[in-house]
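The complex appears here without one of its protein chains, the remainder shown in place.
A and B label the chains in the order they appear, each numbered from 1.
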Amino acid sequence: MSTVVLISTRLEKALSNFLAFLMAAMVIDVLWQVISRFALADPSSYTEELARFLLMWVGLLGAAYAYRKHSHLSLDLVIKSVSPAAQIRLNRFIQCVTFTFALCVMVFGGYKLMALTLSLKQNSAALGIPMGWVYACIPISGLFICWFAFDNFIHAGSHSENNNNSKV
Amino acid sequence: MDPSILILVISFTFLLIIGTPVSISIGVSTLLTMLVSIDFIPAVTTTAQRMGGGLNSFSLLAIPFFILSGLLMGQGGIARRLVEFAKVLIGMFPGGLAFVNVISCTLFGAISGSAVAATSAIGSFMIPTMNKEGYDKNFNAAITVASSTTGLLIPPSNILIIYSLASGGVSIAALFVAGYIPGLLMAAFLMIVCAIYARIKKFPVGERPCLKDVALRSWEAIPSLALIFIVIGGIIKGIFTATEASVIAVLYAGFLSLVVYKEIAWGDLKPLLVKAGETTAIVLLLIATSTAMSWILSYENIPQDLSTQLLNLTENPLVILLTINIILLLVGVFMDMTPAVLIFTPILLPVAESLGLSPLHFGIIMIMNLCIGLCTPPVGSVLFVGCSVAKTSIGSLIKPLLPMYAAMIFALLLVIFIPALSEFLPEFFGLYNMP
Partner (left out) sequence: QKNDRQQTLKLAHTLNIDHPVHKALIYMAERLKEKSYGAMAIDIYPSGQLGGERELIELLQIGSLAMTKVSSSPLEEFIDEMKVFSTPYLFEDNDHFWRTLNGDVGRHILLSGESVFLRGLGFYDAGSRSFYSVNKPIHTPDDLAGLKIRVQQSQSAIQMVNTLGGSATPIAWGELYTALQQGVVDGAENNPPSFWSSKHFEVAKYYTLDEHTMVPDIILISQYTWDHLNPQQQGWLQSAMDESVVYQRKLWAEATEEALEAVAAAGVEIIRPNKAPYQQKVQSAAASAAQNQPQINKDIINKIKLLRK
């Protein structure tokens, strides 16, 4: 197994563990919101905000995981109709586009946003945690997507027909 | 034409056609458009902020929770019992399961107020079951997608609340009551499509069950059916909100599958959580990037410019009315529902009122148009979820969806030209006085 593949596998494993944790935390959080309000009559002040923040993390880190799993939706009409060599070139181009987007918007833009909200000391309304740490999910997810796009790029030739699970 | 809209349309279409993931295509074309008028650093930071901001919403929590409860129901034996029950009730008619699907989606969409939730919850067990019973896979996904949107017209519905705000004060109570008939009308027309399909495609007909079977299946289905009563009852009793109901569905589905039926082991939970997270994220990334796209559209005043140009074409009221609907259909094709309502209500409502439509009537028309848009590519969250749970492609859903679009448009035309369909009930209950 090459180093790239090894790293990708480890990253995927870490992402899936974290995703399971975030999902479970979200379920418990919203359940607690209902219980604290209805059964204990002492409404929790932070569950609503925490749930929204967890959702942002699930959405973005999950997006990286789904990218690794080739499960984002795309139209495959053109790519299915060209020669295998052209398929590889097209696939490499798509990986470049994705890599550039993830790098510019998610890693760089997300980092800028995170740094800005941290340095200007914006704190969340209910939990009082720095918004910068909430936004950290954007650059982190961007880094994962960059790596997976890089992996897909160098392995574009080897498993191009392996992508049939992308539902297209 | 404005250079920014050209850049948006050309880059988006190109990326989409060569097979770039839809969410990435939306993001890239948004960034390119933004760079026309905003410097690089603020542009990338703003795009990142809109992506994060688009997900920072409590109502969206219904998506992961209903996806998770759908998976639990599918694998934990709940779905199977429900379907067995439905089969003994209407399985002996041609296409019986398709009717069951429409009814379940309407019911689920109605109580959850979310079409995406209905598609994921009902779709994730109905579609595989229908596949197994020999129904056409793409038809199954298509009917789930189309019938899920009816729940947005039937109360409770957050989108009607958003319309009330955007319209500057149409009564929410009146809107809620106004949505019943159009929502049920749309469901009825979709059932007609199912009936026709069932004849043409010779969908399987189940055996006529004996009475003992009916009793047994009904008895077995009671705990599963109780889910619906717990969710609806809890909302009506004010124990939890419509969004929180989704987590109660997770809890109850988990309890049945893990403790009562024991068809899921505790060890299976983690992969289920990961699967639900992954399916959720596909939708959420789309919502994130389309939030950024609708931001730059508004920033460049593109929606306003387009509708002004289109409305300048004629003076004929009928043509204007149809033009408004065509604009709304096109908006729905390219935009998510919430930004569409917020952006286009202030623009189109005054025009509609000048034609003599009441704000109530126009609101229902607008939501119906956008419901159709939710089921169309390239931007259609319900369609995406449908494809995702059915494991099929957008392209292959288009053909079975075509007659359903027709049915929905037919229902829409009736609602447009017969105002009583949306106005009778609110007036009857004294919730609305015609201006």
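By our rule, contacts are C-beta pairs under 8 Å (C-beta built on N, C-alpha and C of every residue); 3 or more make two chains touch, one makes a residue touch a chain.
The structure presented is a predicted model; accordingly, all values stated were derived computationally and were not measured.
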item	value
Chains on display which the left-out chain touches in the complete complex	A, B
Of B:Gln75, B:Ser114, B:Ser224 or B:Thr241, the one touching the omitted chain in the full complex	B:Thr241
Omitted-chain contact residue, chosen from B:Phe125, B:Trp295 or B:Phe334	B:Trp295
Absent-chain contact - pick from B:Ala188, B:Leu306 or B:Leu342	B:Leu342
Given A:Val4, A:Ile28, A:Ala86 or A:Ala125, the one touching the chain that is not displayed	A:Ala125
Those residues of chain A which, in the complete complex, touch the missing chain	37, 41-43, 45, 48-49, 112-113, 116-117, 120-126, 128, 131
For chain B, residues in touch with the removed chain	38-39, 42-43, 45-46, 49-50, 53, 57-59, 156, 158, 161-162, 164-166, 168-169, 171-173, 235-243, 294-295, 298-299, 301, 339, 342-343, 345-346
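Convention: only the chains that are shown with their structure count from here on.
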item	value
Inter-chain centre distance, chain A versus chain B - centres from mean C-alpha coordinates, in Å	24
Touch list for chain B against partner chain A, complex	15-24, 27-28, 31, 41, 43-49, 51-52, 55-58, 60-61, 64-65, 68, 239-240, 244, 247-248, 250-251, 270, 273-274, 276-278, 280-282, 284-288, 377, 384, 387-388, 391-395
Chain A - residues contacting chain B, complex	16, 19-20, 22-24, 26-27, 30-31, 33-34, 38, 48, 51-53, 55-56, 58-63, 65-67, 69, 71-79, 90-91, 93-94, 97-98, 100-101, 104-106, 108-110, 112-113, 116, 134-135, 137-138, 167-168
